[in-house]
Structure formats: C-alpha cells, structure tokens
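The structure appears right after this line, and notes come after that.
Removed: one protein chain of the complex. Kept in place: all other protein chains.
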Amino acid sequence: MKAPAVRALACVTTALFGAVTPAHAQNLLVKGGRVWTETGEALEKADVLVADGKIAAIGADLTAPDGTRVLDAAGKWVLPGFIDARSHLGLARGELDETVTPLATDTEVLDALWAEREEVRRATPSGVTSLLLSPGDANPIAGPCAVVKLGHHTILKRDATLNIVLSASALIYDRRPTSMPGLLDMVRQALSGARDKPVGDGALVKVVRGEMPVTMTCDGISDVERAVQLAAEFHARASIVTREALDELVDVLPGTGVSAICPPLGATPAERFLRAPGRLAAKGVKLAFSSMAPTTDECDLRTSAALAAAAGLPHDAALRALTCDAAGILGVGDRVGSLQTGKDADLVIVAGDPLDIAAPIECVIIDGDIAYQREGT
Amino acid sequence: MVPVVAALLAALQIPGAPESSGGPGILAIEGARILTMAGSPVDSGTVLIAEGKVKAVGASVEVPADAKRIDARGKTVIPGLIDALSRLYVYPEELAEGTAVAPELRIMDGIDPYAEHTDEVLRHGVTAVQIAPGDRSLLGGMTAVLKVEPQTGVVGLITDSAAVRGQIGVPAGDTNSSLARLTTYASIREALLSTQDYLFVQGKYDRDLARYDKKRAEALAKADGDAAKAQLPERPRKPATERNYAVLARVLKGELPLQIEAHRVADILNALRLKDEFAVSLVLLGCSEGYRIPGEIARRHVPVIVAPVSLSFSGPAPVRYGEHSRANAAVLAKAGVKVALGVGGTDGLQSKFVRACAAIAAANGLDRDLALRAVTANAAEMLGVSNRLGTIAEGRDADLVLLDGDPLSTLSTVETVVLDGAVVYQKGGDR
Partner (left out) sequence: MRAPAVRILGAALLVTLACACEARTDGLIAVKAGRVITMRGLPIDGATVLIQDGKIKQIGPGAAVPDKATVIDAGDSVVMPGLVDANARFGTRGDPNEESDELTPTFHVAGAIDRDSPALKRAVQLGVTTLRIAPGTADVIAGTGVIIKSAAAGLSGTVVRDGGELQIVMGDEPTYGNDIPWYRRPDSFYFRQPTTRMGIVWLLRKAFFDTKTALQAGTPLDARLAGIAAALQGKTPLYVMLRTAVDIETTFTIADEFGLGRLVLVECTEGYKLAATIARRRIPVILGPCYQYPRTWPEASQGWDVNWNNAGLLAKAGVKLAIASNDPDSPANLLTWAALAARAGLPADEALKAVTINPAEIIGVADRVGSLGPGKDADLLVLSGDPLRPTTMIQKVIVNGRIAFDALSGASADG
C-alpha cells in the first residue's frame, strides 16, 4: 500500500478509537447517595462532584458551580464503575487469534477492534465502565491487551497486559507447539530471551521487568502450578484465568502473590466453583471478575459477584473485586477503580445494594458523561 | 457425643431449628410473612402441614398440640420454586435425538435418576423442574415435571406428559439457515395436518362401526336371530393406530398443550399461526424476541416461558437467541402476556439460579410480584400442575421455602426447604 494511504488509514483508525478524550458537555453533581469506598466504609448521603471528566470532590453538601447537572442519588448506592478483567467485546467473532505465529507478542489486539458499536452500546447498562480487551486463547503468548472504556470507547491504557496461555487451546494441529512441554519450552525461551538479551521495549521485556502484568490461562491444577512457577521464575506479576481448576486454586495461590480472575460464575453452577472466590479471598488472594464477552453478550459481572457473595465471598470483598482490585490487577488503579478526587469519573448508581441483582442500575457515568440512564429516572 | 450436643442445642433454644425434622407428620411454620401466590400475602401467619400437603394457611390457624413447630418469625415463606426449562436429571445424549417428528417419545425414558448434586439445587429453594426432549427434533416428545429430590436415586414424578415439545428455527438459528427454518415450520404443520387426516379417518371408522352395529342388529332381527340366514353387512376395517398421531390428536383437541420453542420474531409468528390454524393450546418457550411483538402474543392469550432470562446462564450461542433482551419478560407482562421464567442453561445444576433469574427480570422492569409469580404459580399453571404446585393453599403439596429476607434479593438466603411436608434442608443443620 502506498505511504500516504497508510497514513490516512492510521488517522481514520485513531479517530475510530477516539484516542483523545472528547470534551464534556457539563459538570455533574451526584447528590445524596450512599458512596461506597474501597475501605468498606460507606459515606451516607454524600455528594460526588464531577468536572472535566474527573472526580472533583467527594463530601457532604457540596456546592456545585452554575450549570452543573444534578443527579439525585438519594437512597441509592454510588460506586466506581465495574472493571471487566477479560473481554472480547468489539472484536469480530472470527478474529480473536493470530494463529499463524504461535508467539504473537507485539500484536496489538486493538488493531482487531472494529468497534461493533451495537454490541458495545448494549453493554453499558451492565455497569461495566472499563474492560480488558483480550485476544483468544489459541496462541501461547498473545498481546499486548488494552484496557478500554465503554461509552465513547476510548483507550485507558494501551499496553496493559500480556496473555500467556498454558492450556490445550493453544495446541493447534500442524503448528508448533503440539504438546504442553513444547509450549512451556517455547514460553520459557521467549521469557529468558527477553530477560537475558532484551531488545527494545517490547511486551515481553516489560513483563520480565515487572512493568507489565501477565494473565495466564490454564486448564487443570497442574497447569496452574506450572504457571505460578513460571511467574516466580521470571518475577512477573501474574493472574490466573481458569474454569476447570477454579475450585483448586485455593490449594496453590495463597502466599504466592498471584491473583485470580473468575470466569462467569453463572456458567459454573457446581457449589465448589461458586464457593471458590470466598475461599480465595479468605486466604488473601486478590480477585477480579470477567465476562469473557461477547460469549455472554452482556458484560454481566454483577451476577457473578452476587453468586459468589451468596456462596461466601464477603460483601466488601465482592465489591472490591468488581472495582479496585480488578484495577490493580490490570495496572490501571491510578486512573479507575475507586472514587477519589483526581481519578476518572466512572461511576455506577444502583437503586439498592449492588449485590442485590434485583436492584436496577439507574445510571452509568463514564469519563464524566452519562453513558446510560434507566428510563423513568 | 451426639446426645450431649443435642442437649446443648435444646438448652440454647436456637430459633428456627426444628426439634425433629423428618417424617410426614404434622408440621407448623409459624410467625412468617407468607407469599401464598394465591390471594393476598399474609403478613404474619402460619402454614399447617400434614401428610405432605398444606392443610391450612392464614393469619390465625389452629395448630394441634402434637405438631412439630418451626418458629419463622422475621422470615418470608414462598412456594417451592419451579424451573420451567431445566436439564436436571437429563442425560446430555438424550437431548440429541434427531428424529424429526416423534411426539410419542417421553423425556422420562431418558432420565438419570442418579444425577448428582440435586441437593445443591434443592438448597437454593428449587423444588420442581420441567424437563423436555432436546431441540434437535421438530416435535421431540413429551415433557415431564419432576420434584427435585434431595437423595440420588429417588424420582419424584409429577407428570410424564405435561406437554408436547416442539421447536421452530432453533438449531437452524445457530447457522442462520433460512431454508432450514422454513422446513421446520412446514414439517410441524404437516404433522398436525396429517393428524387431522388421521382423526378424520378414525372418526369415519367410529361412525362406520356404529352404523355397522346398527345394521347388523337390524339384519339379525330380520332373520329372527339366525346369523347363518341373515344378510350381515361387512364389518368396516379398523385403520392402523399410530402412536404419534394419537399423541398429536390430544394436542389438536387441546387436551395436551403444545410448547413451541421459538426465539426470533419470524419463528414466533409462525408458532402463533399454528394456534390460529389448529386451535391448539399453545405455550411459547424461549421467545427471546417476543418483546418486539407483544401485542401479537397477548391477543391470542398465549402464555410464555421466557428462557433464558439472561445469557449469563445460557453460555455461548448468542446467534440462536437473536436480539436477546433482559427486559423481555417485563415488556411481555406489561402487554398482558402471562409469563413464567426458565433458567434455560446447558447444565442441570443451573436450575439453582431460578431466584437470580427472577431478580434479573425484576431489575429489568418486571413487576416484583409478577417476577415471583413467574417462578411459582404461573409456571405451575402453564405446566398443568397447579393442582399440586406453585401456591401455598389447602390441598397443595407442601413444598415451601423459608428465606431470611426478600425472596427476590440475592442478598437473602434460603434457610429452610420443605419438600412434601418434610424438612429436606435446614441452613446450619445436619442436612
């Protein structure tokens, strides 16, 4: 393709991504709600002032400048927007993996995003405000993954995490690797190379320097053990994604510093899976929830959190897993995940306790804009 | 050690712990808020149970002296929940029966009575499920309604022929083949038309037989009872009895409901046309895009089992559900359609999420009372088992759930489950 055309294409792509945060129409004052903070303390009847897309102030009886739109949150809970730790929302269905090269590092998943706006728009009422856009599990190493915001679909963090897949899904016929040891060998060599002979500033180099967290997809508990060993060997910040071994993670993760990303719990009905998040939290393992959308098509984290809470995950631990702990795992805790002045104005207003899924979400604010408002409110 | 512990507990008098929880004796649940689903709720009342049935329910009920009493002050009592579309007890292979039209098959013949973890479903307050043959067939067979039993190996059958299950456009929906969808509708129509022919032939035989009997009697009378001399008429030949037509005949007469699973607007409309043409007792199953044509469904008084309420439980296959919306049940109910809810998952254990489904429907606009009704009384009515399940009323099965809060809230916990008058689950107890 000729150079000018490439540049034009790049401009169009950037415009689609909305790399620049759009200007905001007005300031907002979310008034009189029950503001949940990650310490577990809730501020009763507190106000949150939003200006220029950021949280300007939190407190009782705040005065707002003229032209501020007031949202009455009396009797409602106000929380940080939920963070989806693993999603494919917006990726074309057949384009989740670049499978010709098994080590697809430095293949930015953002480049496969063709922002199916309909799908994205339908996701905003879920309360999810940021999500990790991830490729599929067909490559041993793939990424980097980006954290994007819903709403205007802006990029929160471009090179957020890297995927390492230690599961049979990465063993594709007629391509290296064909076996788990071969896969481990490949991954280990790639990581060793990045550690011993680093070239440039690629994703793998950032991982071994501890600057970029990795998400490790695993099948069985033995895969999880190998993943934890690998993370320790290369001093990587890691979190584990698994469905099959979810109930056994509590035997392996505590004390290792490795976090766990729960799959949609509505699809894993056995009690031992529903109890797993509670048992992990009791042993100090950090958790986040994921929707794996559009597999579930709804970015529904609240149901997972509610089911986990009903099975023993403490109330505040569940809310932390939806917000600040997920932000920490993805490395975006400086911008989102908690209601603090200076952070992005991503808020959810719920007509009741967020873990009571019968309580509807009234309003979702992303970067200070109202992205969703329930009819009749 | 056990008697010591029992004595200690008795001494401490923990409220809500029954002294003895077995047997079909007399049980009284007292002081609770009772949502009977049959009339107004009782703010503080008693349910009296004897021999597995509800004997009385109300604000002031006389409790015999020898009754076991459960102190349920501060609790809410609801009827046992019903999952109107469940895979509990069904072998996955049974769902793949590929014969196109086989209404005489019964899903009861393909269940696994040793299904594991049914007690987990019971502990979430779900006491009955409807199971159905798979969606591979056009008319797959008859559905069944079962109790959820706490022990493996026990089957609590309510009915093995609740309805005939059919589908229009469902597996074809995975591939989006319009030709396949047309064929399914045409085939069901074909089957019903053939049944009408069959009934016509049967009816003609019945009339011919009656005429023959009459003529034979006349001929014999003419010959003074001498059969050898009489000019006897020829006996009409009996047409072959076909089992599947016999079943569909009951459908045509409205005796057996026809549950058609259809998700997309075109398929739903086709199902409704079946009712227009054949006057069957139609129940729509699934009906994911029903919110786009609520009027069409309402004016024909067709009830709907909405399933899945949320794709969080159904897993992948978004294509077949079309434009799924969690507000579906709410829109249909507002238009006057009677609505029940089914979890619609791929795993039988997902039936435990019935309460969560009702909560999601309520969060998306379904009236809270209707949401609870959708998983109790309405479901029982649509399944034809309301004489036994779905409400707390005299004569009904004593299947009850005690919760420590609002039944629709996922923050409330199920504390006690009563099945057929016996306490089968007590939170914190030995069950």
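Think of it as A and B in the order they're written, each chain with its own count starting at 1.
Note that in this section contacts are C-beta pairs under 8 Å (C-beta built on N, C-alpha and C of every residue); 3 or more make two chains touch, one makes a residue touch a chain.
Owing to the predicted nature of the structure, the values given are computational and were not obtained by experimental measurement.
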{"item": "Residue in contact with the excluded chain [from A:A42, A:A57, A:L103 or A:I221]", "value": "A:I221"}
{"item": "Contacting the left-out chain in the complete assembly, out of A:A57, A:M180 or A:A311", "value": "A:M180"}
{"item": "Residue ranges of chain A at the interface with the undisplayed chain", "value": "168, 171, 174-185, 189, 219-222, 225-226, 229, 251-252"}
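Just so we're on the same page, only the chains that are shown with their structure count from here on.
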{"item": "Touching residues on chain B, where the partner in the complex is chain A", "value": "117, 120, 310-313, 315-316, 318, 324, 326, 345, 347, 349-350, 352-353, 356, 358-360, 362-365, 368, 371, 406, 408-411, 413"}
{"item": "Residues on chain A engaged by chain B in the complex (per definition of touch)", "value": "264, 266-267, 269-271, 294-298, 300, 303-304, 306-307, 309-310, 353, 355-361"}
